[in-house]
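Down below is the structure, laid out as structure tokens.
Complex shown without one protein chain; remaining protein chains in place.
So, chain A:
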Amino acid sequence: MPPPSQSQRSPSPSQPSGKGEVSDLKLQLRQLAGSRAPGTDDSKRDLFKKVISYMTIGIDVSSLFSEMVMCSATSDIVLKKMCYLYVGNYAKGNPELALLTINFLQKDCRDEDPMIRGLALRSLCGLRVANLVEYLVGPLGLGLKDKNGYVRTVAATGVLKLYCIHAATCIDADFTTVLKTLMLNDPDSQVVANCLSALQEIWSLEASTSEEASREREALLSKPVVYYFLNRIKDFSEWAQCLVLDLVSKYVPADSNEIFDIMNLLEDRLQHANGAVVLATIKVFLHMTLSMTDVHQQVYERIKAPLLTLVSSGSPEQSYAVLSHLHLLVMRAPILFSSDYKHFYCQYNEPSYVKKLKLDMLTAVADESNTYEIVTELCEYVANVDVPIARESVRAVGKIALQQYDVNAIVDRLLQFLEMEKDYVTAETLVLVKDLLRKYPQWSHDCIAVVGNISSKNVQEPKAKAALIWMLGEYSQDMLDAPYVLESLIDNWDEELSAEVRLHLLTAVLKCFLRRPPETQRALGAALAAGLADSHQDVHDRALFYYRLLQYDVSVADRVANPPKQAVSVFADTQSSEIKDRIFDEFNSLSVVYQKPSYMFTDKEHRGPFEFSEEVGNLSLGVESVDIVAPAHRVEASDNDLLLSTSEKEEIRGPSNNGSAYNAPAYDSALQTQSELTVPSSSLSTYSAQASSPIDDLLGLGLPTTLSPPPLNLNAKAAIEPGAFQRKWGQLPVSSSQECSISPQGAASMTTPQVLLKHMQGHSIHCIASGGKAPNFKFFFFAQKEEELATFFLVECLLNASSAKAQIKIKADDQSTSDAFSVLFQSALSKFGVS
């Protein structure tokens, strides 16, 4: 079914219209079907080719189905392949016809030639007809046991195809067990790779309904399996290596030795010519060292060179994908790239999508040492004929100016842009000068002198016009002809299409009037009259407001229009650090190219291996009143870390995150984990929650004090890094989900989340994020096993103080101890408020 719809779109003149030719083909095929004359195969080949060419250009040739099948009784492999191609294309749309093919495909699956066995099996699995799946099971079972590697390769993927057509049949036939055995034993690396991808996909889909599947999915990330793949990584094709590396990036090593072993093993993958392999390796390196600050920084230094080489070799498309990742790294730690700025210079014939990324990076890496060179380079681009890039370049210069380095020289440069008298350059520059003045009011004299020379007639773009008008209003005292320029703009009120500009006009003329009343009176009157008659609601309202304000008291109007202003020190960042972290977690995926986390552009069922669970998504976004304890500090802190020596780091750590510890469990070199964890207090919510409802007591749910803690010891100084928590939360299945009660006293004391945190900490259960207002609170807790530091328990706890109930969801690294932990957690919770 696929191609037909395209035919209407772009039939090229040479392409036949269809009908007549198809019936013609039908006749010819029929004649050939029974023929055994020599040369028949050649004529068949020609006809088959025609059929397939029609199919490709979108002519529906499904009516030839039975003829094609009749003709396929041949030993000619070229013919067979064409026939398989045809059948695969039309079977789904014609299930009753597909039945015709089953026979010959099944026969071919038992052919002597392994090539034919493989091809037939692939076609059989590719029929996509649900009610024919019963015919697949037999050949697939044989295919998986075939002595030929090619057939097994096809069969492994065939299992996945079967699963997608009819999951139950696949599961009932227990193919997953066979795949697992093959994956761990087959000598052919492509068979192994296909088994891995099939099992990953099947178990991920099954995990939501089957506990066994979710355990199996976990097992793929277990040490023996991961090491099995790592040890033979060079046997795999470059594409399969990417698959393996992706698996490894999800593995959580037990200690730093393991991390170093893995990195040493994969070191030479960084020299691979295939960018996909290099990026997949880098992902492993970055994620494994996230909690080892110094090593993490070394990783940055190590991966720089290979990334730059990849950017400069290969097609622009390939280099774009790599550059997007480099961009992400530069944005995270610009300082580490500040000496590499020359690599980000734009080349003359690069596509603009590449140039844009480079401009962004140049802006980010600018510091005291290189600002002069970078700005000089950017100024070259401003003069370029490529208008969008010229505009971006002006903006880049402005952004650098706002970063405070060498502002002096930059202001001069910006003013030179205005002298170029190119409308688009002037427009961009005006917007920038405005922002610059808001940050550095001391530059007003230099700027105003130049801006004053710009004829407002040459400024057409709304944003630039608004900026100019703002400056006219703000600096009306210094700009001699401000009232007259404003007046002429107001005279053309009706031609001004942008409401934003009209709003700015009203404000500017009011400011100007308050400073130079006699000269501006006429203009103000005209502006207010025009504003009151304006059809745009906001413009109308603002005019009316000013009008009444002026009527009421001019001095009040002055206070409103010209309040004492503070220079803007920081302009709002467009992306929250949580979002940036999410993108970093999804390294080597489209998220990096789009600069958006995957939940923003994929629907749920297609999120694939990079996906995180919904809850953590909400958590990390912190939409409502959830306070993110650690993540909020994280980017800032980790960026700083890259710049600081270890000793300074400790000082930073203390106050900024209360020792909630970025160091991985067993890897605490210089950093001491403080056992106390305080949470920013929400000053609100002083009223205490109502006592729990009496019903709970009636049902005997009030005080489950009978529970005693089982012999599971938790590490009192447990620590997990927020990113690792998120990753784990996304990867692990829910091992238990329960509702339990807390004591009425405990519920009553729940005015802020902190109370509970302190209590749980006494039981070695730590909080990583909490939020909410009474009576509803949400917590994410974690705990770590005393003896095995790699074993974490993660808990999501929704607590309602008024009903004294808590919903808990537990996820655990080690499923076998999760029940014990659940009991322990509930017992700790039940003791809350009872002491």
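In this text, a residue touches a chain if its C-beta (ideal position, glycine included) is under 8 Å from a C-beta of that chain, and two chains touch if they have at least 3 such contacts; residues count from 1.
Note that contacts and distances are computed from a predicted model.
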Hidden subunit of the complex - UniProt protein name among "N-acetyltransferase domain-containing protein", "ATP synthase subunit delta', mitochondrial", "Glycosyltransferase family 62 protein" or "MHD domain-containing protein": "MHD domain-containing protein"
Residue of A:169, A:210, A:318 or A:403 touching the missing chain in the full complex: A:318
Option from A:27, A:73, A:219 or A:383 whose C-beta touches the chain left out: A:383
Sole contact to the chain not displayed, among A:33, A:52 or A:207: A:52
Residue among A:184, A:420, A:499 or A:549 that touches the chain left out of view: A:420
Options A:24, A:134 or A:268, residue touching the unrepresented chain: A:268
In chain A, positions touching the absent partner: 1-3, 5-6, 10, 12, 48-49, 52-53, 56-58, 77-78, 81-82, 85, 89, 115, 122, 128, 150, 153-154, 157, 160-161, 164, 190, 193-194, 197, 201, 237-240, 242, 246, 268, 271-276, 278-280, 305-306, 308-310, 312-318, 320-322, 324-325, 342, 345, 347-351, 353, 380, 383, 385, 420-422, 586, 588-594, 598, 601-603, 606-608, 610-611
